[in-house]
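Note that one protein chain is taken out, while the other chains of the complex remain in position.
Naming follows writing order (A, B and C), and every chain is counted from residue 1.
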Amino acid sequence: MIAAADDQLTIFERSRAGRRAFVAPALDVPERPLDELLAPELRRETEPRLPEVSEPEIVRHYNRLSKRNFDLDTGFYPLGSCTMKHNPKLHERVAALPGHAKLHPLQRPERAQGALELMWRLQDALSEIAGLPHVSLQPSAGSHGELAGVLLTRAYHEDRGEHRTKVLTPDTAHGTNPATVTMAGYEVVKVGTDAHGNVDIDDLRAKADTDVACLMLTNPSTLGLFEPQIEEIAAIVHDVGATLYYDGANLNAIMGICRPGDMGFDIVHFNLHKSFTQPHGGGGPGAGPIAVSDRIEPFLPRPQVIRAEAPDAEVRYELDYDRPRSIGRLRGFQGNFGVFVRSYAYIRSLGAAGLRDVSEVAVLNANYLLARLRAEGVDEFLPAAFDRICMHEFVLSGAPMKRELKIKTLDLAKRLLDHGVHPPTVYFPLLVEEALLVEPTETETKETLDRFASVVAEILREAREDPEVARTAPHTTPVRRLDEAGAARRPVLRQPL
Amino acid sequence: MIAAADDQLTIFERSRAGRRAFVAPALDVPERPLDELLAPELRRETEPRLPEVSEPEIVRHYNRLSKRNFDLDTGFYPLGSCTMKHNPKLHERVAALPGHAKLHPLQRPERAQGALELMWRLQDALSEIAGLPHVSLQPSAGSHGELAGVLLTRAYHEDRGEHRTKVLTPDTAHGTNPATVTMAGYEVVKVGTDAHGNVDIDDLRAKADTDVACLMLTNPSTLGLFEPQIEEIAAIVHDVGATLYYDGANLNAIMGICRPGDMGFDIVHFNLHKSFTQPHGGGGPGAGPIAVSDRIEPFLPRPQVIRAEAPDAEVRYELDYDRPRSIGRLRGFQGNFGVFVRSYAYIRSLGAAGLRDVSEVAVLNANYLLARLRAEGVDEFLPAAFDRICMHEFVLSGAPMKRELKIKTLDLAKRLLDHGVHPPTVYFPLLVEEALLVEPTETETKETLDRFASVVAEILREAREDPEVARTAPHTTPVRRLDEAGAARRPVLRQPL
Amino acid sequence: MSSYTSATDADRREMLAAIGVDSIDALFADIPESLRLSAPLDLGPGLSEQEVYDELRALAARNFSTEDEVSFVGAGMYDHYVPALIDSITSRSEFLTPYTPYQPEVSQGGLQAMFEYQTAICELTGLPVSNASVYEGPSAVAAAGYVAKHTNGRRKFVISRGVHPHSRETLRTHAHAWGMEVVEAPLKDGVTVLPDLDDDVSAVIVQQPNFLGAVEDLEGLSDAAHAAGALSICAGDPLPLALLRSPGECGVDIAVGEGQTLGNRLDFGGPSFGFFATTQALLRRIPGRISGETRDVEGKRGFVLTLQTREQHIRREKATSNICTAQALNALAGVIYLSWLGRRGIVELTELMLQRTAYARGRLAELDGVEPLHDRPVVREFALALDAPVEAVMARCLQEGINPGYPLGGDYPEHENGLLVAITERRTRAEIDRLVEVLGAAVAAERGRTLQEVGA
Partner (left out) sequence: MSSYTSATDADRREMLAAIGVDSIDALFADIPESLRLSAPLDLGPGLSEQEVYDELRALAARNFSTEDEVSFVGAGMYDHYVPALIDSITSRSEFLTPYTPYQPEVSQGGLQAMFEYQTAICELTGLPVSNASVYEGPSAVAAAGYVAKHTNGRRKFVISRGVHPHSRETLRTHAHAWGMEVVEAPLKDGVTVLPDLDDDVSAVIVQQPNFLGAVEDLEGLSDAAHAAGALSICAGDPLPLALLRSPGECGVDIAVGEGQTLGNRLDFGGPSFGFFATTQALLRRIPGRISGETRDVEGKRGFVLTLQTREQHIRREKATSNICTAQALNALAGVIYLSWLGRRGIVELTELMLQRTAYARGRLAELDGVEPLHDRPVVREFALALDAPVEAVMARCLQEGINPGYPLGGDYPEHENGLLVAITERRTRAEIDRLVEVLGAAVAAERGRTLQEVGA
């Protein structure tokens, strides 16, 4: 069909010499010869072969492309570890206010008081939520926050004249944790998980020595389980002089219920694009602020937003660069301010009670969904990896399904697409065979959860009769299974022009 | 499939007692008993049973609904007489500026100078385009402009002490023309069309007597043909003392090329949602300003935007209510200002040369598409109704197709849907059997026109082999052919609650 | 070439060749030479996007929007908060850019939204039938009058002086062409007093709450209309209907009104939408589009434009109205807004306005030189009589950044120094208190001045 064939053209393939969308503003200064302003040897020989297209074509092209995406405003998106919760529309409105969107990052602080105050208030709120007294908003995403955290740990130890070489991460850790450790110049040491899904305390104790700079932990863990021995873990880590790092990807489970600071964590990162509703944008932008304890504070990145009372008692917000022990910058300017606006609006909309309700319902929804799946008899093939009350997400293992029904977790995931549902995270955490990590979030209705449970049950029923349907799924998507191996073997990473 | 079934629920069916999106601002005044403020007998007994839904559900509901619409930013939409041209995105931005969008209609003129100046400038530009000296922006759409025009005609004649009873409309006229005539208290008299698609001058002459108040004409006509004898027609009409009304739905063909005022028209309406890019919104909003000659001016609706020079030479824009011979208001406030902003932005973006280019390319595209269809051999089954150079649109007749291939114009239209193309206007103008009125507009590319021609050819080829495919089309749309007769026989016009 | 057309020079050459002419001019051969423009239109050159943006922004900056002042102006359109999700939905091209859903198979989104909208309007008005929208408030009153005219063929409208002045004038504009008379029923103590109704009366038209904010005895007025064999037409804003007895409950035959308050921005007066609801009996006389539920060939639920034999494109000169393009997008905003408010929210919102309005009315009435213009119950708007020249008082308030309301003198010479004050949920107590202060000072100052002048 013509419409479909056409949909696969790139914007470059739609280009026709002479078409244009851009109209240049009038040249209103005396024109000088180009060669005079920029000698030929400085100039490029061939102009960049950008597409030549009109505005209507650009709009239609990307509009059509958009329809080849599944999105959160279309259907259920229980992608574990990602907190695909509703993105309130108000946030886009307030982020777009010219006073925010058109504010230059080097605007002088006295002329950007609203922005600095917003950042200060957000720092304050995040500090309260984390239970730690200091916040830097600078990191650009979760893994950037992790990097900040490990670099802070290094600075902290160096300041004490200590040289440590290792960082502990549980075997359930998200890939960014070990990758961060390497990037921060440490060696990764893995800590095991016990039969209940908790950190193996004995293993931890065995590995926690004075070469260890830090333990990075996610709590609830990537298994969706709260670490009940967290206080003991903190004591072990602190006893050897290491820091305890909190990967905040799963904060959505505990907001207003308990706080990483109270658990003994020294450094926490937030994923504002998860718990605090920054839209995920197809893979960013996000923001990964960090909260830290007093002993880590001196090393925080520069600049910090501070609140100062002028002699005339007028309050002023300032950017403090005068931080001699700071690790320095992790990026340009003041961080992803547009994200801060959204997260701040969210915190104000919900308030203390609303934030707690978020976590309560997130956990309620997850446990309910697990119960509903069980009620559908799904656990025969897709048992929960750990038979416990879960937090905001849970892990199923597709191992029996693979064995009995001859369909893999991947097949189930692909078949879900045919039902208009985004699959959960698959094959993570690595610990669980054929894992499915399901995070419904608090913004989904009971009806949606019920429907998901019956769809999964239906797919399993169908597989019993004919596993081929799932194995060759999806069947109704714009494209079907793609040759990923081929793509990696002979990479085509740009349009040949 | 679950997703699909679910898509057919209404927002009312998604309602669950206790859900909500709205959070009320805090009550910040002393609360008084409701009965004291509004006695029980004034209050309704049952609250309106509006849906109870959360924000995420509302967003998802309407987002999914939206995907059940075909739209201009997705594909070709050659709906004749409707000028489905690209709607520039800049227009939405400028219309949304708070100074426009949040301006109260009763703001005092001295505090709404920007809005009044914009209206005045738009009046000025429309006057120039129409070739007529005075403009009222008040009417809300084309047919509202028509009504204004006929009421002005009445006022004009009454002012001269004349009592006229009839209005002439060609048999090709759009339905709103005769409907307007009746609504304005006149009798419709139809004028025939000659073999070339022009007004039958003899018939016109025969019917044009002193009972005739007005001739309403579309030029180019709804057949997509320019009336070459327009000057003679004007003379005939004016000779009997009637006014000549220009239905501006087809203005897109002649902007900057020729002007209704120069042709002898007394009153012109514009469809800002057609030639001037106001998005059609699924059936409005639009705006239908009118331009008139000096002799009609005294009767224009109230208020008019005028430009005044104050004694201090400062320019001021005002709303002039002091128009004693005015027909009065046709609606509240100052018309569809938001539409004016978009149209004004459009005129400024294009300028004189750009507007002319619009019409040139609109006509070029239509003639090219006609030629391409012929080149595909389509004219055997779908001949042009009139073998002439067309203007911005053209009429095909599906009569031979129906006879030879046993598929009707309706079937062709429905089959086009399967190809991702919106069908042309069908069964209008009434004059042409099995009519298809095709208006490609200037914003479509040659490639799109080529593709449309081949799709039509392919459908005809397919019909030769198996007419059933078209007769039962569409096959790929969210719903298939709907029972319209049943809907009218047993009307279900609201959700039973 | 503009950024909106796509035909390159090469395209043009190829296309002309395919057509078989050698210039674009040749395509305009049917236009008599004498009519062809020899010079460009006097519109100046085209501009870049940023230049147009800058120009429009500069114009917009010369308006005082409700973000630039504290505004208590209502009088037919109101500064309500429009939730962000409305923009986010209505700006989707799938809603923004298609036209009237002539091809229902690819227009289910729009058609279902219309159906939902109709349902919501029926709920609010208490009437069983709604169309999918008309232009706006005042023309909706005329449209209702047109239905009455066709229903009983009588020659006179009785319209309350409590109906919005724009609606009254719009009705008059139309009625003249229909050869019908328009008689105004006066207000007494803020509410309508009907004259004797004879059997020439086609319809009695009132507004609830009326233009002065007063809640009318709608049932009594309706009964009187019916007793004279006339139709009862009620105009009004849909939002107060969350609390008030609905037109349907009061026996009204046609309820119409301005829908701006349902999720539409002010836009200096438009585009918004008009609603039109009526009884089963008048179903086939309704103007405009109506969406109806049906099934497709496979039995799937779907929606279509229905009862089209009323409409101009089918019935032409016999149509019940000439309306074609209406206000679909604005009505969509309306139903989204009503879903956002929801069953509880609409009551909470209206009660909040009721309380704040009562507070404002009470506090303002305590001021020297300020009297309530009537004592009738009100919901979101009320009228005051000032003992000082209202224009001068306005000017003083505006200087303080407060726009205190709409002066009534122009429309109601009998209330020369009347002021109509609207209190939406946007106006906080702090703002109301400020109004009290500023208006009080302004009235006092003007009275002082008048006394001085009198003294002098």
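Methods note: a contact is a pair of C-beta atoms (placed from the backbone, for glycine too) under 8 Å apart; a residue touches a chain by one contact, two chains touch by 3 or more.
On a predicted model such as this, the values are computed, not experimentally measured, just so you know.
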When the whole complex is taken into account, which chains on show are touched by the absent chain?
A, B, C
Of B:93, B:108 or B:471, the one touching the omitted chain in the full complex:
B:93
Hey, which of A:34, A:206 or A:235 is the one touching the hidden chain?
A:34
It is residues of chain B that touch the chain not shown, namely 16-26, 54-57, 59, 63, 88-93
Given the full complex, what residues of chain C touch the hidden partner chain?
49-50, 53, 57, 67, 81, 83-84, 88, 91-93, 425-426
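In this text, only the chains that are shown with their structure count from here on.
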Between chain A and chain B, tell me the centre distance in angstrom, where each centre is the average of that chain's C-alpha atoms.
46
Could you grab the centroid distance between chain A and chain C? Build each centroid from C-alpha atoms only and quote it in angstrom.
45
Could you say which residues in chain A touch two or more other chains, in rising order?
16, 23, 54-57, 59, 63, 88-89
Overlap residues in chain C, where contacts from two or more other chains coincide
1-6, 11, 46-47, 49, 51, 83, 85, 87-88, 93
